[in-house]
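Note that one protein chain is taken out, while the other chains of the complex remain in position.
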Amino acid sequence: MMGICLDEVRRQGTLVHNITNYVTVNDVANMLLACGGSPIMSDEAEDVEDITSICNGLNINIGTLNSRTIEAMFLAGKKAKGLGHAVLLDPVGAGASTLRTETALKLMKEISFDVIRGNISEIKTLAHGSGSTKGVDADVADAVTEENLDEAVAFVKAFAAKTGCIAAVTGAIDLVSDGSDCYVIRNGRPEMGRITGTGCQLSGMMTAFAAANRELKLEAAAAAVCAMGLAGEIGWKHMREGEGNATYRNRIIDALYNMDGKMLEKGAKYEVR
Amino acid sequence: MMGICLDEVRRQGTLVHNITNYVTVNDVANMLLACGGSPIMSDEAEDVEDITSICNGLNINIGTLNSRTIEAMFLAGKKAKGLGHAVLLDPVGAGASTLRTETALKLMKEISFDVIRGNISEIKTLAHGSGSTKGVDADVADAVTEENLDEAVAFVKAFAAKTGCIAAVTGAIDLVSDGSDCYVIRNGRPEMGRITGTGCQLSGMMTAFAAANRELKLEAAAAAVCAMGLAGEIGWKHMREGEGNATYRNRIIDALYNMDGKMLEKGAKYEVR
Partner (left out) sequence: MMGICLDEVRRQGTLVHNITNYVTVNDVANMLLACGGSPIMSDEAEDVEDITSICNGLNINIGTLNSRTIEAMFLAGKKAKGLGHAVLLDPVGAGASTLRTETALKLMKEISFDVIRGNISEIKTLAHGSGSTKGVDADVADAVTEENLDEAVAFVKAFAAKTGCIAAVTGAIDLVSDGSDCYVIRNGRPEMGRITGTGCQLSGMMTAFAAANRELKLEAAAAAVCAMGLAGEIGWKHMREGEGNATYRNRIIDALYNMDGKMLEKGAKYEVR
């Protein structure tokens, strides 16, 4: 099923509108192209409704939000939902500032997101309506581990059920749930945490997967997570002596570029709880 | 002649002011450095007139335009023209939104551009005063092919003649015209379409070529197109197993970095119609 989700993005050439941060936007665009989609970026209120209308999905990432782009997020989100597009929220830094937390919560109130993807700290903040995070990375104390896995699965299921979204909490172990089932995913490598933007890239790709597979919401989101982690594993195998996080970033995108449905089926490591 | 155009950029160290999108801006800067130029970015109304005054060329790209930067585009464009600088327009996404189409048309009305570079959908939009495009990539139906080449050449010549600019329409086959002659260029590789920003990089480089070769307007624009395509061919030869679009992006810029006038002369594939 996961292989089909990737193949559909390639077949459809899914066009994704991104309102995303300027830190990792180039990698988001290249990752969307690597997985067979096509990116367009626009964050101006006067522009976003037109742009999102010609797309299949919308990726809202609040990583470098400002008053101008926040307005665009609401306009684009409502327009995209009205057109039946897949809409994803990446609440970067929710819990790290009042503006981020409140913007994310208000977006959730006014836009019925198809998918919300973040780290455990961010999702906890959204679940509790407040929180604290160590910048844009998850609190170490909050990491999902084998020890607290049952508790974490229950939390993500409850969050998905309450919000009506597919909830994706990514970290060393990734959890993706629709409220009933929860994919527990063990692809990826710890070195991915030393690259900026792997989460943002995943959000862009996940929007494409969701948009291209509207009948397979949970599977599509889980497939994107597996694809990203598997790309991290494959990319790492190509690392040579002296290479580090900058080259690794490219090798991960390259790995997605060369991945097909069969490779994803074979490499995906998950269980459903 | 093409080799001279590249050599002149390296000799002069042409300084280019870029008002460009935040998606591909880093690659535009590195491509300008690779071809021997020097980049500076500024998009604030209060800043752009000073900045453009110390430069030799201005590259206006509307890829992530907003109300603040649109104002800066007009101010910088008028100032640069007043100083006799080479000024280029890259109408990213013209036809995809009203704001983009109208901004591009208004810029053309108020600023006498030296060069306009876009894909066929964007240039058709500017020619017709409206249009529709598939995001930032050209409509497939609108692609320039061997079959519709005569018609496309006539269209680009007419557009160049009407606007008084050098018109560059890039895609699988590239067309560059001053209204009388039209370069038909067959450098490049299809895989370049799976990288974000090759068009933006070309616009930055083309501005440098135009600024460094004011007496060779048509040749300079065509030389930049050939150089980009040739870099794509050379970069592809250096690709290794497991590499994809992220690494290819770097290898293209690297190829320009190592290209000299003689290599460009030898590798350029074009005819003039």
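Chains here go by letter, A and B, matching the order in which they are written, and residues are numbered from 1 within each.
The criterion applied here is as follows: a residue touches a chain if its C-beta (ideal position, glycine included) is under 8 Å from a C-beta of that chain, and two chains touch if they have at least 3 such contacts.
The structure presented is a predicted model; accordingly, all values stated were derived computationally and were not measured.
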Task: Among B:R186, B:R214 or B:H238, residue touching the chain not depicted - done: B:H238
Open item on the list: Using the document's contact rule, name the residues of subunit B that touch the chain not shown here.
Closed with: 15, 22, 25-27, 29-30, 33-34, 38-44, 46-47, 50-51, 54-55, 68, 234, 237-238, 249-258
- [ ] Tell me where the left-out chain touches subunit A, residue by residue.
- [x] 21-24, 26-27, 63-68, 93, 96-100, 132-137, 194-197, 242-247, 249-250
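Following the convention adopted for this analysis, only the chains that are shown with their structure count from here on.
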Task: Angular offset of subunit A relative to subunit B [C-alpha, multiple of 5 degrees] - done: 120
Task: Euclidean distance of C-alpha centroids - subunit A vs subunit B, Å - done: 32
